[in-house]
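As you look at this complex, bear in mind that one protein chain is not there, while each of the others sits in place.
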Amino acid sequence: MIANRGEIALRINRACQELGVRTVAVFSEADRESLHVRQADEAFCVGPGPVPRSYLNIPNIISTALVTGCDAIHPGYGFLAENARFAEICADHGLTFIGPKPSVIAAMGDKATAKRVMKDAGVATTPGTDILDSPDEAKKAAQEIGYPVLLKATAGGGGKGMRVVERPEEMERAYASATAEAEASFKDGRVYMEKLILNPRHIEVQVLGDEFGNVISLGERDCSVQKPSHQKLIEESPAPHLSDRARAALLEMAVRACKHVGYTNAGTLEFLVSGENVYFMEMNTRIQVEHPVTEMVYSVDLVKEQIRVAAGEPLGYEQSDLQLRGHAIECRINAEDPRNNFAPQAGTLARVVFPGGPGVRVDTHVYSGAMVPPYYDSMIAKIIAFGASREAAIARMERALRETVVDGVNTTIQQCLEILATPEFRDGRYDIGFLPRLLTQTAAAER
Amino acid sequence: MIANRGEIALRINRACQELGVRTVAVFSEADRESLHVRQADEAFCVGPGPVPRSYLNIPNIISTALVTGCDAIHPGYGFLAENARFAEICADHGLTFIGPKPSVIAAMGDKATAKRVMKDAGVATTPGTDILDSPDEAKKAAQEIGYPVLLKATAGGGGKGMRVVERPEEMERAYASATAEAEASFKDGRVYMEKLILNPRHIEVQVLGDEFGNVISLGERDCSVQKPSHQKLIEESPAPHLSDRARAALLEMAVRACKHVGYTNAGTLEFLVSGENVYFMEMNTRIQVEHPVTEMVYSVDLVKEQIRVAAGEPLGYEQSDLQLRGHAIECRINAEDPRNNFAPQAGTLARVVFPGGPGVRVDTHVYSGAMVPPYYDSMIAKIIAFGASREAAIARMERALRETVVDGVNTTIQQCLEILATPEFRDGRYDIGFLPRLLTQTAAAER
Amino acid sequence: MSDEHQPSPISNRVRRLAAFFVETDLLRLRIERDGDEIELGRQVLHRDPLPEFPADLIDEPAPVRLDTIKADLVGVFRLARPAMAEGDLLESDRELAFVEALGIRNPVRSLGPGRIVTIACHDGDPVEYGQVLFEIDRG
Partner (left out) sequence: MSDEHQPSPISNRVRRLAAFFVETDLLRLRIERDGDEIELGRQVLHRDPLPEFPADLIDEPAPVRLDTIKADLVGVFRLARPAMAEGDLLESDRELAFVEALGIRNPVRSLGPGRIVTIACHDGDPVEYGQVLFEIDRG
């Protein structure tokens, strides 16, 4: 069963169809006309539009899997993908959760625990603390680590419950608002502290593990083009200007860490990279939005591997089988208004035309006439371009974006083209501060 | 300038955009809303819908190139692509024709001449004759070659002016009707004779040559899934069950032949293959519809190479750079009714959804709401699936075809799925008689 | 590359047409000429009293106030025992069936009296959220 919606539900359905696995889709009342409903072998409505009543409705999702006789549940990303309790409930009902063991999800889901575990495995982590009990403890810790520091929610994600603290006198207020926001967002107000690495690159490593203790890494992805909200917009593999030494260190650390925790299935270790310094940030125990760039340069099918590994098969590849070839870039096409702080857009799409031709992959659930409901993530398509070189991949992405037509809502297409045209991006010399700086410049120029 | 329409016009536009070459499209009044018009940098109407008045209107096409300041003309396939006179006219006006020299086009365009030239180059050809002057000469020749024989128009193509003759007493009538049809179709009634190879496979070799005498082969394509009209429907690379010896012989012959005639740019040598016997059939001096399967397994961009070579650059690849990887299959999505002898369909398309995800390439000029005019080739899209193995490519193609929605006209989607499901196709043991036999069986079963 | 049309002085034309139109008893008037198109219409005006409108006409067939009872969770549909049949009268609110999900029997009640018009599922059917289980005529 596919416990998700949108493009990732289609992605999973594709892998299943190619493996000859029958699929059951779940959908909300708002998604009745969505492609993932049409393309699955069976489809069950599990609730109304709002996420808590449908895509997070564990009883209805489990019940659907049971009444349709499913063997396994693929959670995609978001929603229930990193919910250890959901993974446990699956197991309780004899359903295979396609992901790592619940205990591993739980350990990695708690960021402070994850850091400690990684430290034990010999992985470099950002200087920082365990969970903090008070603003005073925070102040003392910051003194040791050195300002600026970052307060982060241990249950966090998407920048929620995160505060930059540059001076001791800001700590009291920052601590209060970070814990309050974390409590409101995750029902878990606990926060910890990390040294703030100024304008690092966000580089992540894709890993795959099976139940026989085999773990392989599938290179890295540079995801430093992020909106001010820290959401990724453009990703690429391999990361430009990453020294061979830094790359080797990253990949080796990732594999070592996974073996240490007994990691199975697909996962991603996110690192901050500043010069030759590499700091483990967090691990995502699921498939990522940006997995296709890895698939293109390594000629693998990560979702098929997830399904195979979950079925108890050994990995289909050994490390030595994997040969990096060419360069791949992904642009996220979101129904958002980049000129208005990327405000999400809902509505009915008029004409929709996606690009084609050589080296272009499109993962999308929308089509001419499709509805974009207001309840969900604003991403409506991913366009991935492959090229023999980074330059060729950029040129191909530019022509692919120019071919793309999405009428009816504002999108990030033009914003992506603007980013691709900048000298920083073309040179591959950008960090996570790049897009916010570019947006500030553009806004200033327009005033 | 792009002197074509439909998906190949888009294909050429994509290559140009990625190379940073500005494009001018030409279009007929019937194609005003077509994607190739929208995506080119400039677009000029060159005449009304019917082909002779627009896409074959040489004065208007040349004039468009001149008034827009074009340097070169890419003719695509069909229309003016193998018109030696057009290539000469381009040269006369200082325009680079993106293809081989006019003399080579002319030599290969005359099938009897082509065969003689190939024979000279040491290429195995079907036992046969030069141009025949009378039915009596034909009878005498057939006696020597051995029945059954094939009468073929020297200017021919698409099965026009072609007749199977199984017995001497049929010769008189067959000769008369073949010459008459050839005269009517090509204004050239001359015919020649070939031994009829019963149910051979149609295997072709992709070649590329530059102006420095370099010629490389890019493997072969099996195009044996042909409609009763001899039009290809499904193509794949590599050809299944082709022995290493036969493959090596084919590729070596193709390169030798091209060097012999001083071939430049992209071309295809078509062979009939029967067991270990290989017979040269004809050479197409242009890009082929099915070129994407070669692009996918060799990771090359043939159209970019065409443009680069025509600009006087050396080939971007040496033979040793080319590594066959995986398997690719193409299905042609035609606006045709397979249950009614593949009768072409025209009309307005309603909902159109093309497949996406890993390993799937779509080349198309249509979209939801597009018009399919009655004047042109009925192909509206090509879907190409790549897989690590032939089995993986077939599984991927099946899921891609099941994802595809083209409402408003009959298409070949279901027919392609039926073909992919047959034991003959799955085993890779099919010849050019396969699809006609399948259609006969299906029709019989439905009666 | 495009035909440029002079815009016609359409407002004057429409004004005159409208004056003509109100003198007629036409309900709709539509004139097409070249690319232009004018359509005029009005509400129905009855000069004579209408023949009496048959009162039951638009209420045909005899009005049933149909309530649908839908599944509010995913599970397996089971009829309550003793099982009801289509056409059965319900004196008051009662349990008609239940949806079995994760081992729990979630009752489906009639939510008042009425007549069962349709039982839309068979015993043992898997049902999705929002699926119609019963239609009940509230009379």
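The first chain written gets the first letter, and so on, giving A, B and C; residue counts start at 1 in each chain.
Heads up, the rule we're going with is that a contact is a pair of C-beta atoms (placed from the backbone, for glycine too) under 8 Å apart; a residue touches a chain by one contact, two chains touch by 3 or more.
Only a predicted model underlies this, so the values are computations on that prediction, with no experimental measurement involved.
Undergrad: Which residue, C:L89, C:I104 or C:V132, contacts the hidden chain when the whole complex is considered?
TA: C:V132
Undergrad: Which listed residue, B:L66, B:A91, B:V164 or B:A184, touches the chain dropped from view?
TA: Once the missing chain is taken into account, the touching residue is B:L66.
Undergrad: Per the definition of touch given earlier, which of B:E29, B:D130 or B:E252 contacts the omitted chain?
TA: B:E29
Undergrad: Which chain B residues would touch the chain omitted from the figure, given the whole complex?
TA: 29, 44-48, 54, 59-64, 66-68, 93
Basically, only the chains that are shown with their structure count from here on.
Undergrad: Taking every chain's C-alpha mean, which one sits closest to the mean of all protein C-alpha atoms?
TA: It is chain A that sits nearest the middle.
Undergrad: Could you work out which chain's C-alpha centre is the most distant one from the centre of chain B?
TA: Greatest centre separation from chain B goes to chain C.
Undergrad: What is the distance, in whole Å, between the centres of chain B and chain C, each centre taken as the mean of its C-alpha atoms?
TA: Chain centroid spacing, chain B to chain C, equals 54 Å.
Undergrad: If you average the CA atoms of chain A and of chain B, how many Å lie between those two points?
TA: About 43 Å, centre to centre.
Undergrad: For chain B, write out the residues touching at least two other chains, lowest number first.
TA: none
Undergrad: Could you list the positions in chain C whose residues touch two or more of the other chains?
TA: Touching at least two other chains: none.
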